[in-house]
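Report on one structure; see the data block that follows.
As you look at this complex, bear in mind that one protein chain is not there, while each of the others sits in place.
So, chain A:
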Amino acid sequence: MMKPIFALLLLLGVAGCSSSGNWGWYVIDPTTKSGWINIKFLVSGMGNTILISVIAAAISIIVGLIVALPGQSSKRGWRIVNRVYVEFIRSIPLLPMLFWVFYGLPIVFKSMGLDIPIDPFWGAVITLAVSDSAFTAEIYRSGIQSIAKGQKEAAQTIGLNYYQTMRYVILPQAIRRILPPLANQFIYIVKMSAFASVIGMQELTRRANELVVTEYRPLELYSLLIVEYLVLVLIISAGVRWLERRMGSDERH
């Protein structure tokens, strides 16, 4: 069992260096034609990585809120619905969930008489969104609970109903507070979207894998892959900081 793995690692290690022990940066040398083609091939996966992540995060933010709200209910039944969802979903590792959604869910649909194909793109989006929503729900919970009880009471005494209290008083304050952890989750989604490569989604990691197979340059290609994610995450971080400044905090003067 271990032998083939060692052999594989050895193979990768050898392939990572050129025969003389030097790096083989020619694979992604933009001054050569083939190097430039390779770079374009790799970076063109960026679009799908971003698209999957953004759509999954958007769904997760909505589903997370829908899951979080019953958790704040005074009725026990609603709180149980919330707990079951959160505990169940967050206990499933991402990769098995991805396999289940991509290979299993179409069978479930078929048995229900539905013909809903799941392509790699939506398989990845659904898996990332659902998996992440359990964590987003917990983030919402901490945010909502951090708002003083007096805010809800004050909203009640000026006649606001539950929906209005949430919409105009509690959530605007809570979301400002949970912006940093939500941003963290978004970065997490971007990185986890790499798993989509195993179901054939043409995103950053898949592109790198495919090139490694033909070029035998894993060290250089995976190094570039890491840099691609790094750049993506740094851009997101800068965006979030801008958003935080724009929204300000409760205590702004």
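Simple rule for what comes next: a residue touches a chain if its C-beta (ideal position, glycine included) is under 8 Å from a C-beta of that chain, and two chains touch if they have at least 3 such contacts; residues count from 1.
Rule of thumb we're sticking to: contacts and distances are computed from a predicted model.
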item: Missing subunit (named according to UniProt) among the choices "Cytochrome BD ubiquinol oxidase subunit II", "Glutamine transport ATP-binding protein GlnQ", "Methylmalonyl-CoA mutase subunit alpha" or "Signal recognition particle receptor FtsY"; value: "Glutamine transport ATP-binding protein GlnQ"
item: Listed residues A:73, A:156, A:209 or A:223, member touching the removed chain; value: A:156
item: Chain not shown: contacting residue from A:47, A:172 or A:239; value: A:172
item: Touch residues of chain A, complete complex, unshown partner; value: 148, 150-151, 153-161, 164, 168-169, 172-173, 176, 250-253
